[in-house]
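Only one protein chain is missing; all other protein chains are in place.
Order as written gives the chain letters A, B and C; numbering starts at 1 within each chain.
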Amino acid sequence: MSRRQFLNDPEHVVPEALEGLVLAHPGLLRLNPEPAYVTRAKPATGKVALVSGGGSGHEPLHAGFVGTGMLDAAVPGAVFASPTALQVSAATTAVDTGQGVLQIVKNYTGDVLNFRIAAEIAGDEGAAVEQVLVDDDLASERADGEGPGRRGTAAVVVVEKLCGALAEQGAELPRLARFGREVVGDARSMGIALAAGAHPGERAPAWELADDEVELGVGIHGERGIGRRPYASADELTADLLDRLVAALGLGRGDGVFVVVNSLGATHGLELALVHRAVHRQLAGRGIEVARSLVGPYVTSLDMAGLSITLVRADDTRVALWDAPVRTPALTW
Amino acid sequence: MSRRQFLNDPEHVVPEALEGLVLAHPGLLRLNPEPAYVTRAKPATGKVALVSGGGSGHEPLHAGFVGTGMLDAAVPGAVFASPTALQVSAATTAVDTGQGVLQIVKNYTGDVLNFRIAAEIAGDEGAAVEQVLVDDDLASERADGEGPGRRGTAAVVVVEKLCGALAEQGAELPRLARFGREVVGDARSMGIALAAGAHPGERAPAWELADDEVELGVGIHGERGIGRRPYASADELTADLLDRLVAALGLGRGDGVFVVVNSLGATHGLELALVHRAVHRQLAGRGIEVARSLVGPYVTSLDMAGLSITLVRADDTRVALWDAPVRTPALTW
Amino acid sequence: MNGSDAREWMGRFFAAFDREQQTLTDLDRRTGDGDFGANLRSALGRARTALDATETATPGDVFDVVSTAFLNTGGTSGPLFGMWFRNLAKATRAPTVGVADLARGFTDGTSTVQRLGGAKPGDKTMVDAMAPAAEALAAATGGIHEALAAAAAAARSGAEATAELLAKRGRASYVGEVARGVLDPGAVAVALLVEAACG
Partner (left out) sequence: MNGSDAREWMGRFFAAFDREQQTLTDLDRRTGDGDFGANLRSALGRARTALDATETATPGDVFDVVSTAFLNTGGTSGPLFGMWFRNLAKATRAPTVGVADLARGFTDGTSTVQRLGGAKPGDKTMVDAMAPAAEALAAATGGIHEALAAAAAAARSGAEATAELLAKRGRASYVGEVARGVLDPGAVAVALLVEAACG
């Protein structure tokens, strides 16, 4: 089966989409075209700046989370490719107002390398830079701890929201970085797909599944997951993911969590909502309280038909930060 | 090719999704399970109440637009089927606080019939009810004016937003109804699809397209459109839709419009954003100013790969109403 | 007619529908989308359950329950039948009602259905059985049994006449000539309903 997309030149998808995004939110976003990054329309002052970024194809991540209470800048790479070090360092120095910059980086070799270089360059130019590495994807965890480590997936939105709120309250850079790393340590995600997505301009999905199979442990770059399992009801599939997440975080009766039920691209709101119901009921059955939830497309993998579930330990401090005002294209309250 | 969805019993998709939605927004929404409708968690007083509804499968419509500055209640039917008259009348009387109720109805035979009956029943029970019929879909316009008239599609979100803001300001029922009808008269939409969606529990898409064709003028119920045209660049496809919309509204140099670039379900944020760029540039080229835009999934047709473009004439009053605060699951500022 | 007469009428209607459900579905399959039998079954099932669980005094109480059951049903016929019964209920609030009350209920119900659905007699819809039944009741001079028998006969011949008609409203209007010669299921259901009143 062949996919098509609405696009002009596949090479220009990212810059054209950035332009279209910023035109839709002139009051919130500004686009720096060269090197490409997106900042708040009204720069914040007197606070640590937050910068994130990574490959495109995950929209609304990251540019959709630029605004009051969340990011100060987002740096988009090509589809599924890291932004360059100079893009990141330019964005970093652009938003630094002297309080320093927290970079939130998803754990992929290219992103890590380019953000690390960007941090050095920005450091040479006088910016204090700290990094929080997000590595929540349980499927990519290896028992021997070898390899590049767990990938960064949808927990990045929770990290950006909570750190964004803490920065807005005037927290200093070292504390912000420490807090962000604690949140990451308490976050795990796992994805599941019913069908792969396709790259802009390509007409075949990245892989095919048998009718009675689902792909378990998919990432957000169209990679295959860690294995297949039989297709089953939403309740059963949810239970499969939750079992693993709850065990990995060691959650038990009385614990509270943030939940993200995240569309990987083409999954409908009806499906997400009913999976969220299953998450809620199953966690309640284990005595785990859902403190807050996000249900929708937050960290997509092009038009993959799939979803991921993220759990992050919640406590009163974190809930207060969650509830703090946020005003971005994709998250506002 | 076969589709799958995340679901349990296909018969229970709607009630399960409603439960999951309301669990995700406990501060905003309340669910009345029987008859099923969704209201604000904190009922408004001292204003005309707004009620909308219709078949499910269009999420976030309508329940996603319940909240301050927009709807007071949403009444969901089964997938692509009108809610019953008693569901609607129950919701209508539940939210009436004596100022009357404005029902916003998309123009489909079943919806029109059931809302009309609901209005009579609620009227018998003492509620003053007026209706605004939304019929923006240009593709279903017939030159001879015969038949059921234009379908109601994505303009309903603009109508709900603007009327919601006006109601919040204390406007009385007759003025609200008049205003809503004026907005509808100034609104046209047109949809285009690259692939059909599939009903929950069904594995085949509703129809197939050749690789070099797109379906023009699709509605939001998986129907085929008014014809096929060759697949082309996003800029060209956008121009095709805009030409028709601009002509139908008689827009010209100096006019201002609201724009909705709406995903019909499975269309990715990158695609929507770059189509929005095309809309913006092409309208600018005609001297038409984009006053405000919405870009995202607002009125979907299950997991259809497609989008619709809506234009609504904007003026200062309407822009002020657009900018008024709104706080709902799917629209907040 | 008192409350228990009305209950018995509805019981006979449910039984008649059980017998004819397949026929009605087949008619809708040939003129519409084939769900008429299922729509009616879910409405009448709900009505039966609700009547069993509800105390009713007047005929109006009985028809209110049936009306609610129909108004809780999807499709086109459900809400229209619901409003028809609602009008009948409004006209029959007395403990015992006569031909004039029934005639008023039938007449108001028919005009509500026409107003809401936009169908006129001759459009090949339920109205083609409702309207003659209402006229027969209104014109009746004898007792209630004769009046209802006349109404039943009028409904039945109105329904039979739909075979010759071309549909102007509802789904049957989409199939045009193909539905010529086929009875309208909504009109047939009305005939069953009024016939059931005769005991």
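As a convention for this text, a residue touches a chain if its C-beta (ideal position, glycine included) is under 8 Å from a C-beta of that chain, and two chains touch if they have at least 3 such contacts.
All values derive from a computational prediction rather than experimental measurement.
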Query raised in the report: Which visible chains touch the chain that is not shown?
Result: A
Requested in this report: Kindly state which of the options A:L21, A:A63 or A:A85 is in contact with the chain not pictured.
Outcome: A:A85
Query raised in the report: Just one of A:N8, A:T68, A:Q99 or A:N114 touches the chain that is missing; which is it?
Result: A:N114
**Report entry** Where the missing chain touches subunit A, by residue
**Finding:** 35, 77-78, 81-82, 84-87, 89, 109-110, 113-114, 116-117, 120-121
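Basically, only the chains that are shown with their structure count from here on.
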Query raised in the report: Using each chain's Cα centroid, which is most distant from the centroid of subunit B?
Result: C
Requested in this report: With chain centres taken as the means of their Cα atoms, state the distance from subunit B to subunit C in Å.
Outcome: 35
Report summary line: Multi-partner residues in subunit B (2 or more other chains touched) are none
